[in-house]
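Complex shown without one protein chain; remaining protein chains in place.
Order of writing sets the labels: A, B and C. Residues in every chain begin at 1.
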Amino acid sequence: MPKKILNIGLIGYRFMGKAHSNAWRQAPRFFDLKREVCLHTICGRNSSELEKARVQFGWAHAQTHWHKVVADPEIDIIDINTPNDTHAQIAVAAAKAGKHVLCEKPLALDVKECQKMLQAVRKAKVVHMVCHNYRRIPAVAQAKKMIGEGALGEIRHYYSRYAQGWLVDPKTPRLWRLQKQHAGSGAHGDINAHIIDLARYLVGEFDEVCGQMQTFIKKRPLPENPKKIGQVTVDDATQCIGRFKNGAMANLEATRFATGRRNHIHMEINGSKGSIEFDFEDMNRLKFFDNTVANDRQGFADIIVTQKDGVHPYVGQWWPPGHIIGYEHTFVHTIADFINAVAMGRSVQPTFEDGLKNQAVLEAVEKSAQKRKWVKVK
Amino acid sequence: MPKKILNIGLIGYRFMGKAHSNAWRQAPRFFDLKREVCLHTICGRNSSELEKARVQFGWAHAQTHWHKVVADPEIDIIDINTPNDTHAQIAVAAAKAGKHVLCEKPLALDVKECQKMLQAVRKAKVVHMVCHNYRRIPAVAQAKKMIGEGALGEIRHYYSRYAQGWLVDPKTPRLWRLQKQHAGSGAHGDINAHIIDLARYLVGEFDEVCGQMQTFIKKRPLPENPKKIGQVTVDDATQCIGRFKNGAMANLEATRFATGRRNHIHMEINGSKGSIEFDFEDMNRLKFFDNTVANDRQGFADIIVTQKDGVHPYVGQWWPPGHIIGYEHTFVHTIADFINAVAMGRSVQPTFEDGLKNQAVLEAVEKSAQKRKWVKVK
Amino acid sequence: MPKKILNIGLIGYRFMGKAHSNAWRQAPRFFDLKREVCLHTICGRNSSELEKARVQFGWAHAQTHWHKVVADPEIDIIDINTPNDTHAQIAVAAAKAGKHVLCEKPLALDVKECQKMLQAVRKAKVVHMVCHNYRRIPAVAQAKKMIGEGALGEIRHYYSRYAQGWLVDPKTPRLWRLQKQHAGSGAHGDINAHIIDLARYLVGEFDEVCGQMQTFIKKRPLPENPKKIGQVTVDDATQCIGRFKNGAMANLEATRFATGRRNHIHMEINGSKGSIEFDFEDMNRLKFFDNTVANDRQGFADIIVTQKDGVHPYVGQWWPPGHIIGYEHTFVHTIADFINAVAMGRSVQPTFEDGLKNQAVLEAVEKSAQKRKWVKVK
Partner (left out) sequence: MPKKILNIGLIGYRFMGKAHSNAWRQAPRFFDLKREVCLHTICGRNSSELEKARVQFGWAHAQTHWHKVVADPEIDIIDINTPNDTHAQIAVAAAKAGKHVLCEKPLALDVKECQKMLQAVRKAKVVHMVCHNYRRIPAVAQAKKMIGEGALGEIRHYYSRYAQGWLVDPKTPRLWRLQKQHAGSGAHGDINAHIIDLARYLVGEFDEVCGQMQTFIKKRPLPENPKKIGQVTVDDATQCIGRFKNGAMANLEATRFATGRRNHIHMEINGSKGSIEFDFEDMNRLKFFDNTVANDRQGFADIIVTQKDGVHPYVGQWWPPGHIIGYEHTFVHTIADFINAVAMGRSVQPTFEDGLKNQAVLEAVEKSAQKRKWVKVK
């Protein structure tokens, strides 16, 4: 009996659209899924650019109005990849139309929006997921498994930095990502959101935070006319310290001003029995210090997380040990799990609730930075 | 005007079949190619397994006799992924049928076979390529570019080791890869072939070699019946020292007995002006020592080879800087270049001639190991 | 003409006493100093232990009362290595007696004490230095030089963590270092003090800070009787965020609860033109990213800071390139510079003023942690 088919509607066709298109295409080729997938409709506002993307990424149809995609009775899943200020309206409409929803992070611009979205998907009883794809880096999933098995004992420290350097040049234009009304925030919502999610995934819920945000270069040339200058209204870098509800200490820093760092996510977690260290630029490796090993042989083990199925998560579906995978595979893993979740009718982590909680932490840090005081995370 | 379509016939459907299928599928999605690609026919002997592969990998047709694929007038390209002892006959037949031929490495079992294959593709004037995919690791292609620009000066040392550990366990069965009649040789033809190819690509032609080959575990259980024991008739490890025609010294070692090494290809090249170091398990990085830098600031630079098009080769087609790619992408790059080569009617490196020269080095090392003396590479 | 001799009085004979004794002995053997050195008197309260230390470390005399050492007219230099709560009284007495003073860090228990000490040495016009020995790690001195030359441009981030793991075991006894009355603070004064000093040395003065301090294990067995339990009255870990007066952001974390970290000082400094990274456990290396290098060759250069004199600081006095030095050498460099400073009659960085400023930052962080608010550094 052939598998049932899920028809996908993808809203947005740029960086994330490319990554998600690839994932929808690749997931069924490498994972044994409960449903077939059809790349049904891709949606964007610029029709000529959209058509190029449709052909390049392999979608059957193109559509310039997202309402029509959401309204299309053939579509089963809406995958939202648009700028952050449009997530909420699309997701709510999609849920109302009975579509399952996958949404890029951050879930929305603020907690209020997130709550509406969560309410909508719950009411509609659709499957929902926020695309915090880094949870499904095999090394991160392996870390999660090991923490669950008690390999780290009681956790004391979550120490992480997400460092990029692409804004160092003052001539880099004032993109939409640098405007508060479109992006919500800068490094904070874009990349701090990732390490906040990893913190919640691996360590637990935040209790209290204290942060500061900084904009190093406040005016930049406009992308459409470099002779004109526009205001940068988001943070170039955000840092915060804090505590988790389980007593562990948190230290997070996100910056776009770390010269030489391309997409560097460094993370160290220290527990009473062991520690792990991870660096996204070496994403196939997990460093693990096991305090139970004989004294003279202790050291951070450099685990190349590429072993077969049943040993390491996800990666056995790809290639033999030692043959590494890359960035895009984290989307494939996410979407493979989402497809099966839709088939089972049960949402899988990270859900919109995770998106909401992530947003609550983001807001607490922002509020803390504005008021210059400690803020409880609700 | 729509692009012309190339119909592909893929012979072999296991590890390499999976990797090549993926590459044929992905190449047009990420590279701007001169032709469309159709995954026309996949071929294998076991019809039920083949059908599974056809569906999984996304091929239109399946065929259990390779002669029929070669004879199919719709097919433009034959891609050979079968065991090494069948390469020659398929390639020769494909060439005679006027098909362009991509062939997995090693090109064949011996120099004689390689010569026949080269003769056949030349006579038929078809485009030919041997799939030494590691040449198109962006870091390796970047190394090639830098060497071409003189960044290393006169090269003195090529020092490389391809180390795997999967045969350490004596209970690992006696697979076809461990039998001389099917595989030709063991670590030598399978993985030494790769670092020989990289040596030829990056440094130049070999002049003379001296090697030894060793089989640590000479008897293993048969895969079909672990109670029966079979002879291992290939090398577990091969090493050789030698000289290139340009005077550089060579040191190559290939082993399947390096416990803890998954797919470790380490390579260092030292020249009069600089050095490079590369490790396949960190394949997105190239270490480069530049002797012209100020004394107090010299050090191996850890280049993350993920910059955009025009800076680093191939990788700009994928994701932004710092978002790494993996093993499978090397096949995509290879096949993207092959597609354009077919469109242009001109073979692109590494051609069957490279396959032949690689085989000549392999044979010289083997002969040297048997006769226990230095052997000139013809 | 023979060099004049400086007679040294060393107060304290444990860990720091051992390190300083070695440095006084070794400095004249490897550096061309303006004075001879005589290891005149070592001082401690336990006379039998002291005698063992005297013999082992090579001192001429032993003395159980520090007042007598300070009063000894033969002594030129007092080197203070006692617990933190005794620094001030010894230093003030030594200055009054006209001795030059080298004092271990932290300079004292609070700013008030530091001010008295600074006043005393200034009034007495003696040479003074606080032993922040990590400034004279050749890699750190090289970083200082490069920053001075503008290699990093405008600095945006100082990101540092000093991580040890020796308190993870709850059975580790309640040593003097864990009592506020003797140690002043825990990880904060002991190790955060180091990275605060490096921040001031390499980046500049702090403007404002916000921190938190945590004691994970609040009761521990007494060292003299493990059946009795004592209160831990200092921090196990301290972290703070902040800003420098030049606008750079600061992030510092010091912990004794990082399982697997022995004496890990990680530091990254990002500037508009380049970045540096340093790890004390690899103290002979400095990673430097130079943004002015050609795009395709950029990467953190792994500078092995072991080149000869005139290239890298200090290290040429020891061994040929690539022959690394260790922890103790940082004391030798410090003391070599101090000896020459005494000969010249001019204090050399870091002076007691640096000790005072360091203490001001320490106190600001502590106050911030207590009051749970941002605090200006005076």
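Here is the rule we go by: a residue touches a chain if its C-beta (ideal position, glycine included) is under 8 Å from a C-beta of that chain, and two chains touch if they have at least 3 such contacts.
This one's a predicted model, so the numbers in the text were calculated from it and none came from an experiment.
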| item | value |
| --- | --- |
| Interface partners of the hidden chain - shown chains only, full complex considered | A, B, C |
| Of B:28, B:138 or B:165, the one touching the omitted chain in the full complex | B:165 |
| Sole residue of B:143, B:195, B:258 or B:283 that reaches the chain not shown, by the stated touch rule | B:258 |
| Selected from C:63, C:160, C:275 or C:306 as touching the chain missing from the view | C:306 |
| Contacting the left-out chain in the complete assembly, out of B:240, B:315, B:361 or B:377 | B:240 |
| Chain not shown, touching residues in chain B | 156-157, 159, 161, 163, 165, 168, 210-212, 214, 216, 237, 239-241, 243, 247, 249, 251, 253, 255, 257-261, 268, 270-275, 289, 291, 298-300, 372-374 |
| Hidden partner chain, residues of chain C it touches | 15, 19, 21-22, 25-26, 29, 56-58, 164, 166, 261-264, 280-284, 304, 306, 318-329 |
| Residues from chain A at the interface with the omitted partner, ascending | 142, 145-146, 151, 285-288, 290, 293, 295-304, 307, 311-312 |
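The working rule: only the chains that are shown with their structure count from here on.
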| item | value |
| --- | --- |
| Graph class of chain-chain contacts, one of line, ring, star, complete, other | complete |
| Equivalent interface positions on chain A and chain C, same or different at half | same |
| Chain closest to the middle, measuring from C-alpha centroids that were averaged per chain | A |
| Cα-centroid distance, chain B relative to chain C, in whole angstrom | 54 |
| Centroid spacing, where centroids are CA-atom means, of chain A and chain B in whole angstrom | 35 |
| Centre-to-centre distance between chain C and chain A (centres being mean Cα positions), rounded to whole Å | 41 |
| Chain A, residues touching no fewer than two other chains | 261 |
